[in-house]
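Now for chain A:
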Amino acid sequence: MSSVTLRELTKQYAGNAGLSLDSVSLDVAHGEFICLVGPSGCGKTTALRMIAGLESVTSGEIEIGDRVVNDLAPRDRDIALVFQSYALYPHMTVFGNMSFGLKIRKVPKDEIKAAVTDAARILDLEQYLDRKPAQLSGGQRQRVALGRAIVRNPAAFLMDEPLSNLDAKLRVQTRAEIARLHHRLGATMIYVTHDQVEAMTMADRIAVINLGKLEQVGSPRELYLRPANQFVAGFIGSPSMNFVPMHVESIDGGIRVVSAGGDMDVNLDDVESAMIHRAGVSDVVLGVRPEHLDHRPRSGRGLQLSASVDVIEFLGNDEHVHLSSGSHELVAIVDARTPLTIGDTLTLSASSEAIHLFHPETGVALK
Partner candidate 1 sequence: MSQVPSVRERRTVGLLKRLRLSRAVVNVILGLVAVFWLVPTISLLVISLRPESLFGESGWWTVFTAPSQLTWGNYTTIFSQGFAAGGVLDSLTTSLEITIPVTILVALISSLAAYSLVFGSWRGRDWIFLVIVGLMVVPLQVALIPVVQLYREMGNLFGLNPYGTIPGVIIFHVAFGLPFGIFLMRNFLTGIPKDLLEAGRIEGAGEWKIFYSIVLPLALPAIASLAIFQFIWVWNDLLVALVFLGGNVHTPLTIFLYDQTRSLAANYWIVSTGAVVSIFVPLIVFFSFQRYFVRGVLAGAVK
Partner candidate 2 sequence: MLVFPFFVTFIGLMVAVLTERIRWATAFKAIIVMPIVFSTTASALVWRTIFDLDPHIGVVNAIEQTVSDWFSTPGAYPLNSSTGETVASLATFNAKGGPGGTLVSSSAVQPGGTVMMGLTRISSVTLQTLGAKTPVAPHEMAAGIAGLVWNDFSTSQPSNTTSIVSDEHGLPNLRLSLVSSKGSSVASTVTDASGDFSFSHVAPGSYHVQILASNFQIAFVGTFWLGSPSLTPVSSLNQTAQSLLSVPLIDLAMIISYIWIWAGFAMVLIGAGLAALNREVLEAAEIDGANEWQTLRRVTIPMLAPVLTVVFVTMVINVLKVFDIILNMAPGSSQGPATTLALTIYNDGFTGGIHSGLASAVAVILFLLVVPAMLWNLKKIKG
């Protein structure tokens, strides 16, 4: 069993008042591909390095395959780490780089050769084994870094933004390659990235971290559809979800939510009314994804708003339209065939399923 478990993992750097990682608990099942995402400096890399044993643990526990590894040296943890910079030894050949760890473990020569050749075949590196890293392209170096991890056949693969040094096209390609590799090896992988698209496309589950705290863990679908709070809602999805502060008004025994300027109003359904009721708030933050705003008037339940067009970004199939409604700014994705000019006033709507409501102070999604 090579599961990885974090229990209330906390990290405080000397001379730093705040916590870099604040009581993070996470279960990674055997063979699972989990992504740690968050903005830069959120603590995700710190968490990964703690799992690897490169950072000491302030408090909490790390378990790898039923074994508490807090006090074990990195070499005794049976993990492999792919660095953001690849960290290839520049004075060794590709073969030397990939075999270094096995040599240290005194693995017999022919076994090393077999393992390296095997990994090289998987990664399409066979003809480069005699080259030095400086003679390789970025993508090849990245594959060598992966290969160095593969030959070790570790209990868990840790990856620290391994794609961030590749250009956009290669990144998409390698993304698929890593996903394929995961299927093939069936290994536990913990993958750190700041790019939510990478996380969404590759991960079985995503752990969103912000300011050292774990915000939400769940499958990409779950995070997209049911974000636990305003941060996750804004972080997952591109362009970001629109947020508008609204005021709750009671009318005729029911409630209605209107924006400050009064250009937007939401005809709440029963579930939503109940949510606001339960929370007992007089203000609420409304969230709606740009792709869920329809350029069609709607009758019945849901959101209705009118806004004027500020900027149009043509993307081919569709357009990102930046709008202002009163003092609020919104983004909507509309069909590129819609004839629009700057200054037009649009009427947009969203169904009540597409509407997210968040607590105005805590940012927690209302339930």
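FYI, a residue touches a chain if its C-beta (ideal position, glycine included) is under 8 Å from a C-beta of that chain, and two chains touch if they have at least 3 such contacts; residues count from 1.
Keep in mind how these were chosen: all candidates are chains of the complex that A comes from, given by their letters.
Remember, predicted model here, so these are calculated numbers, not experimental data.
Colleague: Pick the one that touches chain A in this complex: which of 1 or 2 is it?
Modeller: It is 1 that touches chain A.
Colleague: Please name which positions on chain A make contact with candidate 1 in the complex.
Modeller: Those residues of chain A that touch candidate 1 are 52-54, 73-75, 79-81, 83-87, 89-91, 100-101, 104-105, 148, 152.
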